[in-house]
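Quick one: the structure is below, questions incoming.
Only one protein chain is missing from this complex, and each of the others stays in its spot.
By written order: A and B. Residues from 1 in each chain.
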Amino acid sequence: MTDLVAILISTIVLGSIYGLVAIGMTLIYGILRVLDMSQGSMVMAGGFVGWGLLVSAGTSPLLALAAAFAIAFLLGVATQLVSVQPLLGRSGIDFEMITFITTFAVAMVIQNVALEIFGPRQRDVPPVIGGTVDVYRGVNISYQSILMAAVSIGLMLMLGIFLTRSRYGMAIRAVAQDISAARLMGVPIRWMFPLVMGLASALAGVAGVFLGAQLFASPNAGDLPLLEALIVVIFGGLGSLPGTIYAAYAIGLIQSTVSVLIATTWSLPILYAVILVVLVLRPHGLAGRPSEARL
Amino acid sequence: MVRVETPAAALRGADRFRVAQAATLELRGVAKNFGGLRAVDGVSLTIEADEVLGIAGPNGAGKTTLFDVVTGLTKASEGDVVLDGSSIAGDSVHRRCQRGMARTFQQPTVAASLTVYENVALGCSFGQPRRHWAGVDDLKEFAEFVLELTGLADKAELVAGPLTVFDKKRLMLASAIATGPRVLLLDEPFGGLNPDEIDETLRLIRRVREFGVAIVCIEHVMRALVQLATRVAVMHHGAVFFEGAPQEMMQDERVISVYLGRSAAKPPARGGDGGAA
Partner (left out) sequence: MRRRRSLVPAAPGRIGAGAVLVLLVALAPLVYTDQYYLGIVVTTLILITLNSSWNFLLGMVGVWNFGQLAVYAAGGYAAGLIMIHSGVPGGVALLGGGLAAALLSIALAFPTLRLFGIYTSLLTFSFAQVIQFVIINDNTGITGGPFGLPEVRGLFGSLSPLDSMRAYYWTALAVAVATLVLTALTIRSSLGLALRALRDSLPYGAARGVSPLRYRVIAFALSGFVAGVAGGLYTSFNTSIGPGVMGLTPMSIYVTMIVIGGMGTLTGPVWGTALVVAIQQALINHPGIQLTVLGAILLVIVVFVPRGLVGEVATLARRLRAWIAEGDGDEEAEEPELVADRPAEVRTVPIEPARSPEAR
């Protein structure tokens, strides 16, 4: 029973944070057809912002989160402008593959600039908020985790409301569904793309502050979240927002179960094994639909 | 350089091409669903070796999809495809090709990084029913025959990617012929060509027919279809609703109404008949 509660709580916490990182990747893929490999470095950047503000400057946690959001947003916009925007509409290239490589290159740059500035040392980021609460016979949950889940869920809800209710959000969804129709209706497409990538990166940046506290801030702190987010987006079918959220919690559940019942080290390999099986059985992801060749 | 040195080589190649055993292709209730859309809706047709079956119908009628199903590019939702009395529905695309079925595509599709000669050699080396080519010389002989036949001999060494639409379409046909087909499926071979090019393609297809190859030809251009086909099937909404001689088709009320009441002799411009789909 304690195992069950532990798994349940861990699922919600992990799933929420995965969702926060992965939803950005899905959003970018759905709109730009770019699998953004720089999202991991946004998480990493968020971690360092959290460390810098909370430890060195001693600012309030809320400010740290807001700063991470803003800085990652700018980084995301910059990334889009150098690695995706110049390739838009270029003929004779495999756009998805080329941007896979260019965003990867940006990640390389960001990560190694961080290495040059901060060095390879792992930095402890203090929890945004301290203390734990005993939920059920020795199963503890930290306030930090509760806040993390709450902020993640809150941000995902806000994103949902933004996409379905606001002018810009509806423009973004219109672009995702039919780019030429959206253009005809006067959506300024060129400006949608950096905005979307900035927004997605900002979410990853916020996740980075929490993850930094969970683990460390270090130049390669983004690698693991990136790999986990990749698993989530494949599992959820690239480009499907609801699919991604389900997948985030499903992956969280698998990982929590493996961690609690077997060992934490095995959770990622087992996830990858699950993904291999999923891709072999459903070559286009769980929710994705095959598009057949037309000649 | 590949040069077609002797007509003799081409003649020997021609001997190889002559179809020894005529083929019969049968479609039995073939259907294809894309989600809720029934793109092909229970088509049954028989194609004999000595005929040219024309398939007409407005855009989106399901003609290309029918070819895709017959050649194995997409799996049929229902029905069976039978070649010489045995079902080929379970065969892969390349198996079907090796069993004597070759097709061209609606879009001019060739291996863009290969030369013209290599495109033809590809069909010779991989598309033959059995790899019965004794050697490179034999392959070359046949390839040269095909290049000569299709009028591409002097372009043999050019890379296929930058070719004109007409050359690409001829090359697509050439590499199909190179597989030594008994049934040839042509998807809009005249689409996008000017009148001279259409005439030349017509001549070419007639030549191919003389070798005993059964031909199925999708076409919008009624003039070409009427000149070429011995029998015509007209499709609409995935189903064949007319089957008969080309002359009958021109008088058929339903055919005329499907083409939006315009004269069947002057079919609507391609792509401009969206309302009919």
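Note that in this section a contact is a pair of C-beta atoms (placed from the backbone, for glycine too) under 8 Å apart; a residue touches a chain by one contact, two chains touch by 3 or more.
Keep in mind it's a predicted model, so treat the numbers as computed, not measured.
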Displayed chains contacting the withheld chain: A, B
Touching the absent chain when the full complex is considered, from B:29, B:90, B:161 or B:195: B:161
Which of A:11, A:39 or A:102 contacts the chain that the document leaves out: A:102
Contacts of subunit B with the absent chain, listed as residue ranges: 2, 71, 73, 92-94, 97-98, 102-103, 105, 107, 109-115, 117-119, 121-123, 125-128, 135-137, 140, 157-159, 161, 172, 175-176, 178-179
Positions on subunit A contacted by the hidden chain, ascending: 31-33, 35, 82-83, 86-98, 100-102, 104-109, 111-113, 115-116, 175, 179-180, 193, 223, 227, 230-231, 234, 238, 265-266, 268-269, 272-273, 275-276, 279-280, 283-285, 291, 293-295
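The definition used in the following text is that only the chains that are shown with their structure count from here on.
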Rounded Å distance, subunit A centre to subunit B centre (Cα mean): 49
